[in-house]
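Let me begin by presenting the structure, written as structure tokens, before commenting on it.
The other protein chains are all here in position, but one chain of the complex has been omitted.
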């Protein structure tokens, strides 16, 4: 499963994308993020405020309770500020 | 006093502008138009429906009850259709 | 502030660039371009009231500036004969924020359509006809008065 990070989330984590293999039992975006936070302090720092983070599964906006089974690409990013 | 006509009013009257000297007692735009209608049939035809006619006195929108004393230029025209 | 009545065509990029030239405090520019619609119309001729037209457009522009924080306004209206597809009118607004730029441009068009002394004559296969004023244009203009009262 490919993870993508954008804007300050990318800067805090230090990479724009990475491939991960979450262990069994990680079924939602929220669980995925909680699992990432246990890996290294930089994730804990990046995901400190999940209310400020948005998610897209396979390039479609989703929410933190969305199931991640079958997802090829999960993107995590701050609220958008284009235009 | 200079009178200006635009659009179909100009076409019906046959000229775009003319100088007129209304007789005494012609004090408002309405009286001016009524006086013009007595002059020749083309004016009567042009001003048949005064509800469809707008007026500007010295290049400012006015109404049919406005006094014409001191006016240099009175324009009569159909509702505008620009833009 | 630019208000022009002209026979010649104009260039939207040139006008938008002029609107924001030499400054970097403008966040939003909105433009409206009106075009001659074809169909059974082979040519459109725009007549106007020289002198009053410019005054009316300047007054409309002043009213827009009183209502919204505008950094620039451009109004261009063509006169004379125009072919289907040709540009007739151009209105552009510049503001720090997009809502003001949008509203002011719409206001300018609504007022231009009901207050500026222009008249359209259409040439068709059946002959020429003067365009009738549309009631919906009057309604569009009057909503700005209602909203403010």
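Residue numbering begins at 1 within each chain, and the chains themselves are lettered A, B and C in the order written.
Criterion: contacts are C-beta pairs under 8 Å (C-beta built on N, C-alpha and C of every residue); 3 or more make two chains touch, one makes a residue touch a chain.
Because the structure is a prediction, the values reported are computed rather than measured.
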item	value
Left-out chain, listing which of the shown chains it touches	A, C
Among C:13, C:66 or C:145, residue touching the chain not depicted	C:13
Hidden partner interface residues of chain A, rising order	4, 6-8, 10, 56, 59-61, 75, 77-83
Residue ranges of chain C at the interface with the undisplayed chain	11-14, 16, 20, 23-39, 84-85, 96, 98-99, 101-102, 105-106, 109, 140
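Here is the rule we use: only the chains that are shown with their structure count from here on.
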item	value
Chain A and chain B: spacing of chain centres that average the CA atoms, whole Å	73
Centre-to-centre distance between chain C and chain A (centres being mean Cα positions), rounded to whole Å	48
Residues of chain A touching at least two other chains	none
Interface hub residues of chain C, defined as touching at least two other chains	none
